[in-house]
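With one protein chain removed, the remaining protein chains of the complex are shown where they sit.
Letters A and B mark the chains in the order given here, with residues in each chain numbered from 1 onward.
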Amino acid sequence: MAKILMCGNEVIGEAAVHAGCTFYAGYPITPQNELTHYMSFRMQEAGGTFIQAESELAAINLVLGASAAGARAMTSSSSPGISLKQEGISYMAACQLPAVIVNMMRGGPGLGNIAPSQADYFQATRGGGHGDYRTMVLAPSTVEEAWNLTQLAFDLADEYRNPVMILGDGILGQMMEPVEVVRRHLNGRNAVSSHKPWALTGCKGRKPNVVRSLFLGEGELEELNRIMQMKYNKIKSKEPRFESLYTEDSDLVVVAYGTTSRIVRSAISKARHEHLHVGMFRPVTLWPFPEAQLQKLARKSKAFLVVEMSAGQMLDDVKLSILGQRPIHFHGRAGGGVPTEEAIIEAIKDILKPKSRKRVYA
Amino acid sequence: MGKITIDRNACKGCGLCAINCPEKLIIIDESMNVRGVHPAKFTETDPEKCKGCKMCAIMCPEVCIEVYK
Partner (left out) sequence: MKKVFERPASLRAVPTHYCSGCGHSIVHRLVCEVIDELGIREDVIAVCPVGCAVIAYEYWDFDCSEAPHGRTPCVATGIKRVHPDKVVFSYQGDGDLAAIGTAEIIHTANRGENITVFFINNGVYGMTNGQMAPTTLIGQKTSTSIHGRDITRDGYPMKMSELLSQLPGAKYIERVSVDNPANVLKTRAAIKKALKCQMEGKGFSLVEILSPCPTYWGLSPKDACRRIEDEMSKAFPLGVIKDA
């Protein structure tokens, strides 16, 4: 099939339609508006529902309702808006409702700016709202990958009955790249059957269903949490995804995801021309973090460098994976700054050839 | 001619049935029920006055009154 040019935000919308999404609610915020624009007409064309909500709070709860009713539903926003959605995400995790939530991150904290950023990593991977829950987090680095991961997100959400987040930034959202518009069934997963026995459809021929997150009876909430943690453990063992580049013979492994991994990729290719033994490890799922796979690299590689558009958030997960076995260095820019190829190459050289250079990264 | 039955142990003793009975045929019992409240009680003195008008049941929050006519 021929490839067409689309921007990341629109691709996520079209991929959602292909994945059977029939409900979208959103509220304007930059840099994800193209997705809301796209869904406003595309949902209608596809026979679904589009609602421009009065707030992010309303949008996530419209999605909660649609999901409870059994539909594949999606909302999108950017950092401050995602903060508002956290209430609903926590409820959906507790109610065990699937949904896909897109966060095209922008610089923070506060209103911040609209520059690319990866500063919502903690919020995305640690649950984000109140209570012991997690959302699966998928971090595409290209438009093509956004196409694939969006469709996977709907399948994973239904399979585990849990919200799944797609984490990108303004660069990914607004950049145009070629994409092949075809329904993917990744990992042999077919579109999960539309059979959702728990959904609210009217109690014809069955006992009434209840979608709830309040459990006042003694031990009831503890039991729910136990079930959720079992589910999360299954996700942790089955679903980590990552990409390795030149890690076989690398003294230094650079860890980066999303947009940053694109810059790291080209920095590494230049560094290897200079005969520096450097590779890249790119987590595709940020939660579950590909901990075991990264841990394995610690046996061969001498050091790690984490590059992020934040003050150091994924850095913590890398530390938790490496467990002090190797030195871990960090190069990050917060507040909308984007690491440059030159700065990354310099950081690589500082680590691999510290004696010949003035500055040593701690 | 009507009749009511009151689920004595479901009653929370709010008395809304008693105050809305046009014939004042419902009293609040002096003895307590299993909830520890004084429940409503249908009169024993002149039950034939009950017309089965349902006013008591319409007001009863606990749906513990059934009406016969």
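The criterion applied here is as follows: contacts are C-beta pairs under 8 Å (C-beta built on N, C-alpha and C of every residue); 3 or more make two chains touch, one makes a residue touch a chain.
What you see is a predicted model, and the numbers here were worked out from it, not measured in a lab.
Q: Write out, one label after another, the shown chains that touch the chain missing from the document.
A: A, B
Q: For review purposes, identify every residue of subunit B that touches the missing chain, sorted by number.
A: Here the touching residues of subunit B are 1-3, 10, 12-16, 19-20, 37, 52, 54-55, 57-63, 65-69.
Q: Tell me where the left-out chain touches subunit A, residue by residue.
A: Spelled out for subunit A, the touching residues are 22-23, 25, 49, 51, 53-55, 57-58, 61-71, 73, 87-88, 91, 95, 200-205, 208-214, 216.
Quick note on the criterion: only the chains that are shown with their structure count from here on.
Q: Indicate the whole-number Å distance between the mean C-alpha point of subunit A and the mean C-alpha point of subunit B.
A: Those two chain centres are 61 Å apart.
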